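Excluded from the complex is one protein chain; the other protein chains are retained at their positions.
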Amino acid sequence: MAIYSFFIFDRHCNCIYNREFTHLDHTNGTSVGQVNRNNDSNTSKLLFGILYSLKTISSKLIDSEESESIISNALKSFTIGNYRIHYLESLTRLKFVLVSDNDIDNLQTVLWELYSNYFIRNVVQNSLSPVEFKQSDDIKENETSGKINNSNFINETDDFLQSLPFF
Amino acid sequence: MTDEVLDKQTSVSKSALEFLLQELVPTSIRVSHRLQDSAATTASVLADKDEPTVVDTQLSSIRNDLPGTVHVLDSALINNDEVTLRIETYGYNLGLKLAEVLLYKNNTNGTKIVDILDIMKFVCRDVWKCLYNKQMDNLRTNHRGTFVLVDKSYRSIENFNSSKGVHDTLAKARVHLWFPCGVIRGILMSFGVESYVTAEVTQLPYVSFNIHTSINN
Partner (left out) sequence: MKVYSIYILNKAGGLIYQNDVNAGLNKLSANDYLVLAGTLHGVHAISARLNPTINGKDTTSEANASPNAQILTTGRFQDSNGNRSGLHSIETDLFNLYVFQSLTGIKFIVITSPNPVVYNIQTVKKREDVIASKGELNKSYEEANGVFKQLYVIYSDYVMKDPFYSLDMPIKSHLFDAKVKELIS
């Protein structure tokens, strides 16, 4: 069992956080992998495209009026090849995505924890961090602004995910 | 109907208040910026007066100052005296009024304020309890009019973390600290004590407030 990567997309379809874990060295406790390297890569764009399509399908196939308790049928996860992709969308249309292997059934609680605790505390309540990540075109030289780049968020989410028994 | 000034509304959303206070610094920077602008050109500033703010609205003529972003904090004005003084003044005015209300309330509890140390204790206990729902962690004095009040986890800045590293985080947090400095100065002033208050922070969220007064005790 393993968790491979963690993405956050904002409501403008940008990948605002991307963390990839490399599972080479299990004895070494330090975090390995990349942070915010592939935000604009094809991988994150394709992933977003898939998410978006599947979300549409899952809400289309279920009549929301019949099932009163659930506002719309939420996509929880999907499997491609040997990976399972876990998905949680906040009501503010932030999308939290974890990529794991096929043996992990459900990471909804983990995603919720990442959103409700780590994201809220380190991004929303941190007034030095933006909450609006839309890039205007003329600030390309300031590469950090379109991503979550503060060390508290990165370190705390890393610690949280790596402390999970199935990491 | 006499003892309810503070008890009428017993709860204010912690988050809402914090977000509101966090807006002090950006707002102050924007005001100063606009004042500078309007000194140069009066007409351009007043043009967009009645537009409702949307996600693309420029909040000031500072570059990329859009809602939800933090570019305004990178403005050179952040350490401008005018900006920090304005923040401090907000705190000062709050302090002046708050002292009155708290004393009025505590009067029934029998709090006695005799000397300057009592005032400091009042700040540590009652004022901090009222504003941050906690007490100061430490109070030191050299008995020559200088006091150091330590809050080991000052709530308003405890989640601060800039993407540009520790140095930048501390620099921006310091500007936010002018507000509680003003509050303390205002409280002391309402007791007739002239003071000069500065805040020191070397590691978040550990803040020490240095208070210089002219009173020897």
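Things worth noting here:
For clarity, chains are labelled A and B in written order, and residue numbers in each chain start from 1.
As a working rule, a residue touches a chain if its C-beta (ideal position, glycine included) is under 8 Å from a C-beta of that chain, and two chains touch if they have at least 3 such contacts.
Just so it is clear, the structure is predicted and the values come from calculations on it, not from any experiment.
Taking every chain of the complex into account, the chain not shown here touches A. Considering the complete assembly, subunit A touches the hidden chain via residues 1, 4-5, 20, 22, 42-43, 46-47, 49-50, 53-54, 56-58, 60-63, 67, 70, 73-84, 88, 99, 102-110, 112-113, 116-117, 163-166.
The rule is short, and it goes like this: only the chains that are shown with their structure count from here on.
Centre-to-centre, using mean CA coordinates, subunit A is 35 Å away from subunit B.
Residues 15, 18-19, 22, 25, 55, 63-64, 66-71, 73, 159-165, 168-169, 172-173, 176 of subunit B touch subunit A in their complex. Interface residues of subunit A facing subunit B in the complex, by the touch rule stated above, are 121-122, 125-132, 134, 136, 138-139, 144-145, 147-153.
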